[in-house]
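The structure appears below as structure tokens.
Every protein chain except one is present and positioned as in the full complex.
Going in written order, the chains are labelled A and B, and every chain counts its residues from 1.
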Amino acid sequence: MDIELKEKEEYIINMGPQHPSTHGVLRFELCLLGEQVKYVIPHCGYIHRGIEKMCEHLTYPQLVHLTDRMDYLSAHINNEAVALCVEKSMNVEVSDRVKYIRTILSELTRIASHQLWWSAFGMDLGALTTFFYGLRDREKILDIFEESTGSRLTQSFITPGGLMGDVHPNFQKRVAEFIKYFRKKLPEYDQLLTGNVIFRERTKGIGIMSKEDAIDYGVTGPSGRGSGFHCDIRKIEPYSAYPFVEVNEVTLTEGDTYARYLVRIKEMWESLNILEQLVDNVPAGPIMLELKAIKAPKGEYYQRVETARGELGVYIVSDGGPSPARMKFRSPNFSNLFIINKLAAGHKIADLVAISGSLDLVIPDIDR
Amino acid sequence: MYDFAPLIDSITSYLNTNFSPFWAGLLAMVMLGLVLLLIYAVLGLYLVYAERKICARMQNRMGPNRVGPMGLFQTIADLIKLLLKELIFIRNADNFLFNIAPFIVIVASIMAIGSIPFGKGLQAIDLNIGVLYILAISSMGVIGILIAGWASNSKYSVIGAMRSGAQVISYELSVGLALLCIITYAGTMQFSEIIASQQNGWWIFKGHLPAMIAFAVYLVAGTAETNRGPFDLAEAESELTAGFHTEYSGIKFAFFFLAEYMNMFIIAAVATTLFLGGWLPFHLFQWQGFNQVMDFIPPVFWFFGKTAFVIYLMMWFKWTFPRLRIDQLLALEWKYLLPINLMNLILISFLTLMQWHF
Partner (left out) sequence: MQTEQLTTLITSWVPSQQPGVSKQYPEFILPADQVHFVAQSLKAHPETKMDYLFCLTANDRKDGFHVVYHLTSTVYHHVVVLKVILPDKENPSVPTVSDIWRSAEYFEREVYDLFGIRFENHPDLRRLFLEDDWVGFPLRKDYKDSFTLER
């Protein structure tokens, strides 16, 4: 047998790049002591496409399409981040209609993303049935997207200056229907997973992240809020229609896998509340600003938004040309990933899977 | 009414009159082997089909519905596909052990099926230590799993195999002790006599609460012993990709797959025989009319019906529970099931001693 033992009889396992629970091409280098994880080294870059470099050769409306491909589950929110940053640089403001529609789309995206996360998290823990319940409801949101934007996953609908087109006349009605539908279906999630004894045993007290660690590592989004880190950009620097609505930031203080799970479940309820405040009040107005050219004037601009996974920062350095001189995406998953060694060391392999599932990593967003 | 003994006897006497004793014995064995293999294959395939349909039902899906009516031939098509697939040989793997492992697993389950009474007289061998035999044979499968994990030259496989080893050896105890409860009641290890002892009521009913506890423990431990459901740590798709059979392909993988379902069937069949009266029909008090209607249903149907019920329970576990962690799994066995079982056994011994069961 040629199972190679590194020095001091370390048993190294490569989890990934192809592995059912890394949800993409991420590689964890695990050192095991029997079932116990001694340390985890994440290796990324398997899906590095150089989006930041590509952006330097594209115009602003063009590069929006690349942002879909970062965190493909928060496509609308990524688009919105770039749009807001460019609008901020040009010192223009879109109409209220655009703001409302952007926010509704963002919140729908957040729910859809959390639904998929919930489905996959159950699968990570071995409860395969959750996957189908989550996707059943996510389908409703994707249908709304499809009807209004023409695309289900990478919409590129929000663009600097407004929206690509007006939403479908059915849009508001269908969103209102969805709110009603999902309010009935969300308790099913609790029945299937939250209340399960095995599930609680598997998640409670596993991978405890302190608030200090979350801030230190820059873990944002629901993962950070599970540790009591108040990092919701919707509250700190409200953008789009968030100043018009009441947003409650969901935070828990336990910081374990179960807390991160609960934060996401509660955020789905919270997103439904936000949607409810918005959906009936969408004002009329133009959907696209009439601008001569969409390009940022010379200077440096930064825009923070809250995606489904945390804080997305868009940093544009412009020389005044049609494309940016430098485009930096501070992606939430990049910062969320690297705490995994701290969380998983000393736990079992199965716990590592639960922890990495609870951080809700989307790999293309890490590598960009 | 539906006694298969005359049929079996007539075949035996026919063989004995027309052939020399050696040939008669050989022919009987060959026929028996063929029949068992047929049962094995058909059962295995349709258990896979049943699992896919049941899990589809639980997941708001249709399940297989393209090949044949209601997808009935889907698993047969799958089997043909698996037969045609390439057998991948792993570099640096221990080829002899690698190849023999699936056979050990599948032979263990085929041998166990031999002593299961499908109906009155429908039993290949009625050993006087039938329960012990089943326990001994079915625990042979874990050797195959350990060998498979070790010989694959893959780290995931080794972890899966070690998990499986720890798990099966622990839960073997609970399975054995739960069965011992009924053996204590019935006073025999022979399957035919255990069934005979349930003529006036199944053990799960007339054994009072302890029998029900034993049944529950047996169901949990049995599910764990087949590496299924919430206890599928040896495979643990999301952790170890596929555990001990990560490196297997084609028909060798199919053997593992089939053996898993047959082990589930064996666990369910033993539960049926010991706790639920085997092929005996369901009788209620002294209601003659009701009981006669029940008698009219052939015992084979009773046996498979009850087994299907137990199998359904096991599938239900699998599709609704998350997986346990290895330390929780072992804690469940050693800290909860085993003490419960031991107390239960003492209670049952006392009840039997005082003749307090019905």
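Going forward, contacts are C-beta pairs under 8 Å (C-beta built on N, C-alpha and C of every residue); 3 or more make two chains touch, one makes a residue touch a chain.
Bear in mind the structure is a predicted one, so any value in this text is a computation, not a measurement.
Considering the complete complex, the chain that is not shown touches A. Among A:Met15, A:Leu30 or A:Cys44, only A:Cys44 touches the chain that is left out of the view.
The residue from A:Arg136, A:Lys266 or A:Arg330 that touches the chain not shown here is A:Arg330.
For chain A, the residues in touch with the chain missing from this view are 44-45, 48, 50, 52-54, 57, 88, 213, 215-218, 220, 229-231, 236, 299-302, 304, 311, 313, 315, 317, 325-326, 328, 330, 334-335, 337-338, 367.
One rule holds for everything that comes next: only the chains that are shown with their structure count from here on.
Mean C-alpha position of chain A lies 45 Å from that of chain B. Contact residues of chain A toward chain B in the complex are 1-3, 11, 13, 19-21, 32, 35, 122-129, 131-133, 136, 192-193, 196, 198-199, 201-202, 348-351, 353.
Residue ranges on chain B touching chain A, taken from their complex, read 55, 58-61, 92, 94, 153, 155-156, 158-159, 163, 230, 232-233, 236-241, 319-328.
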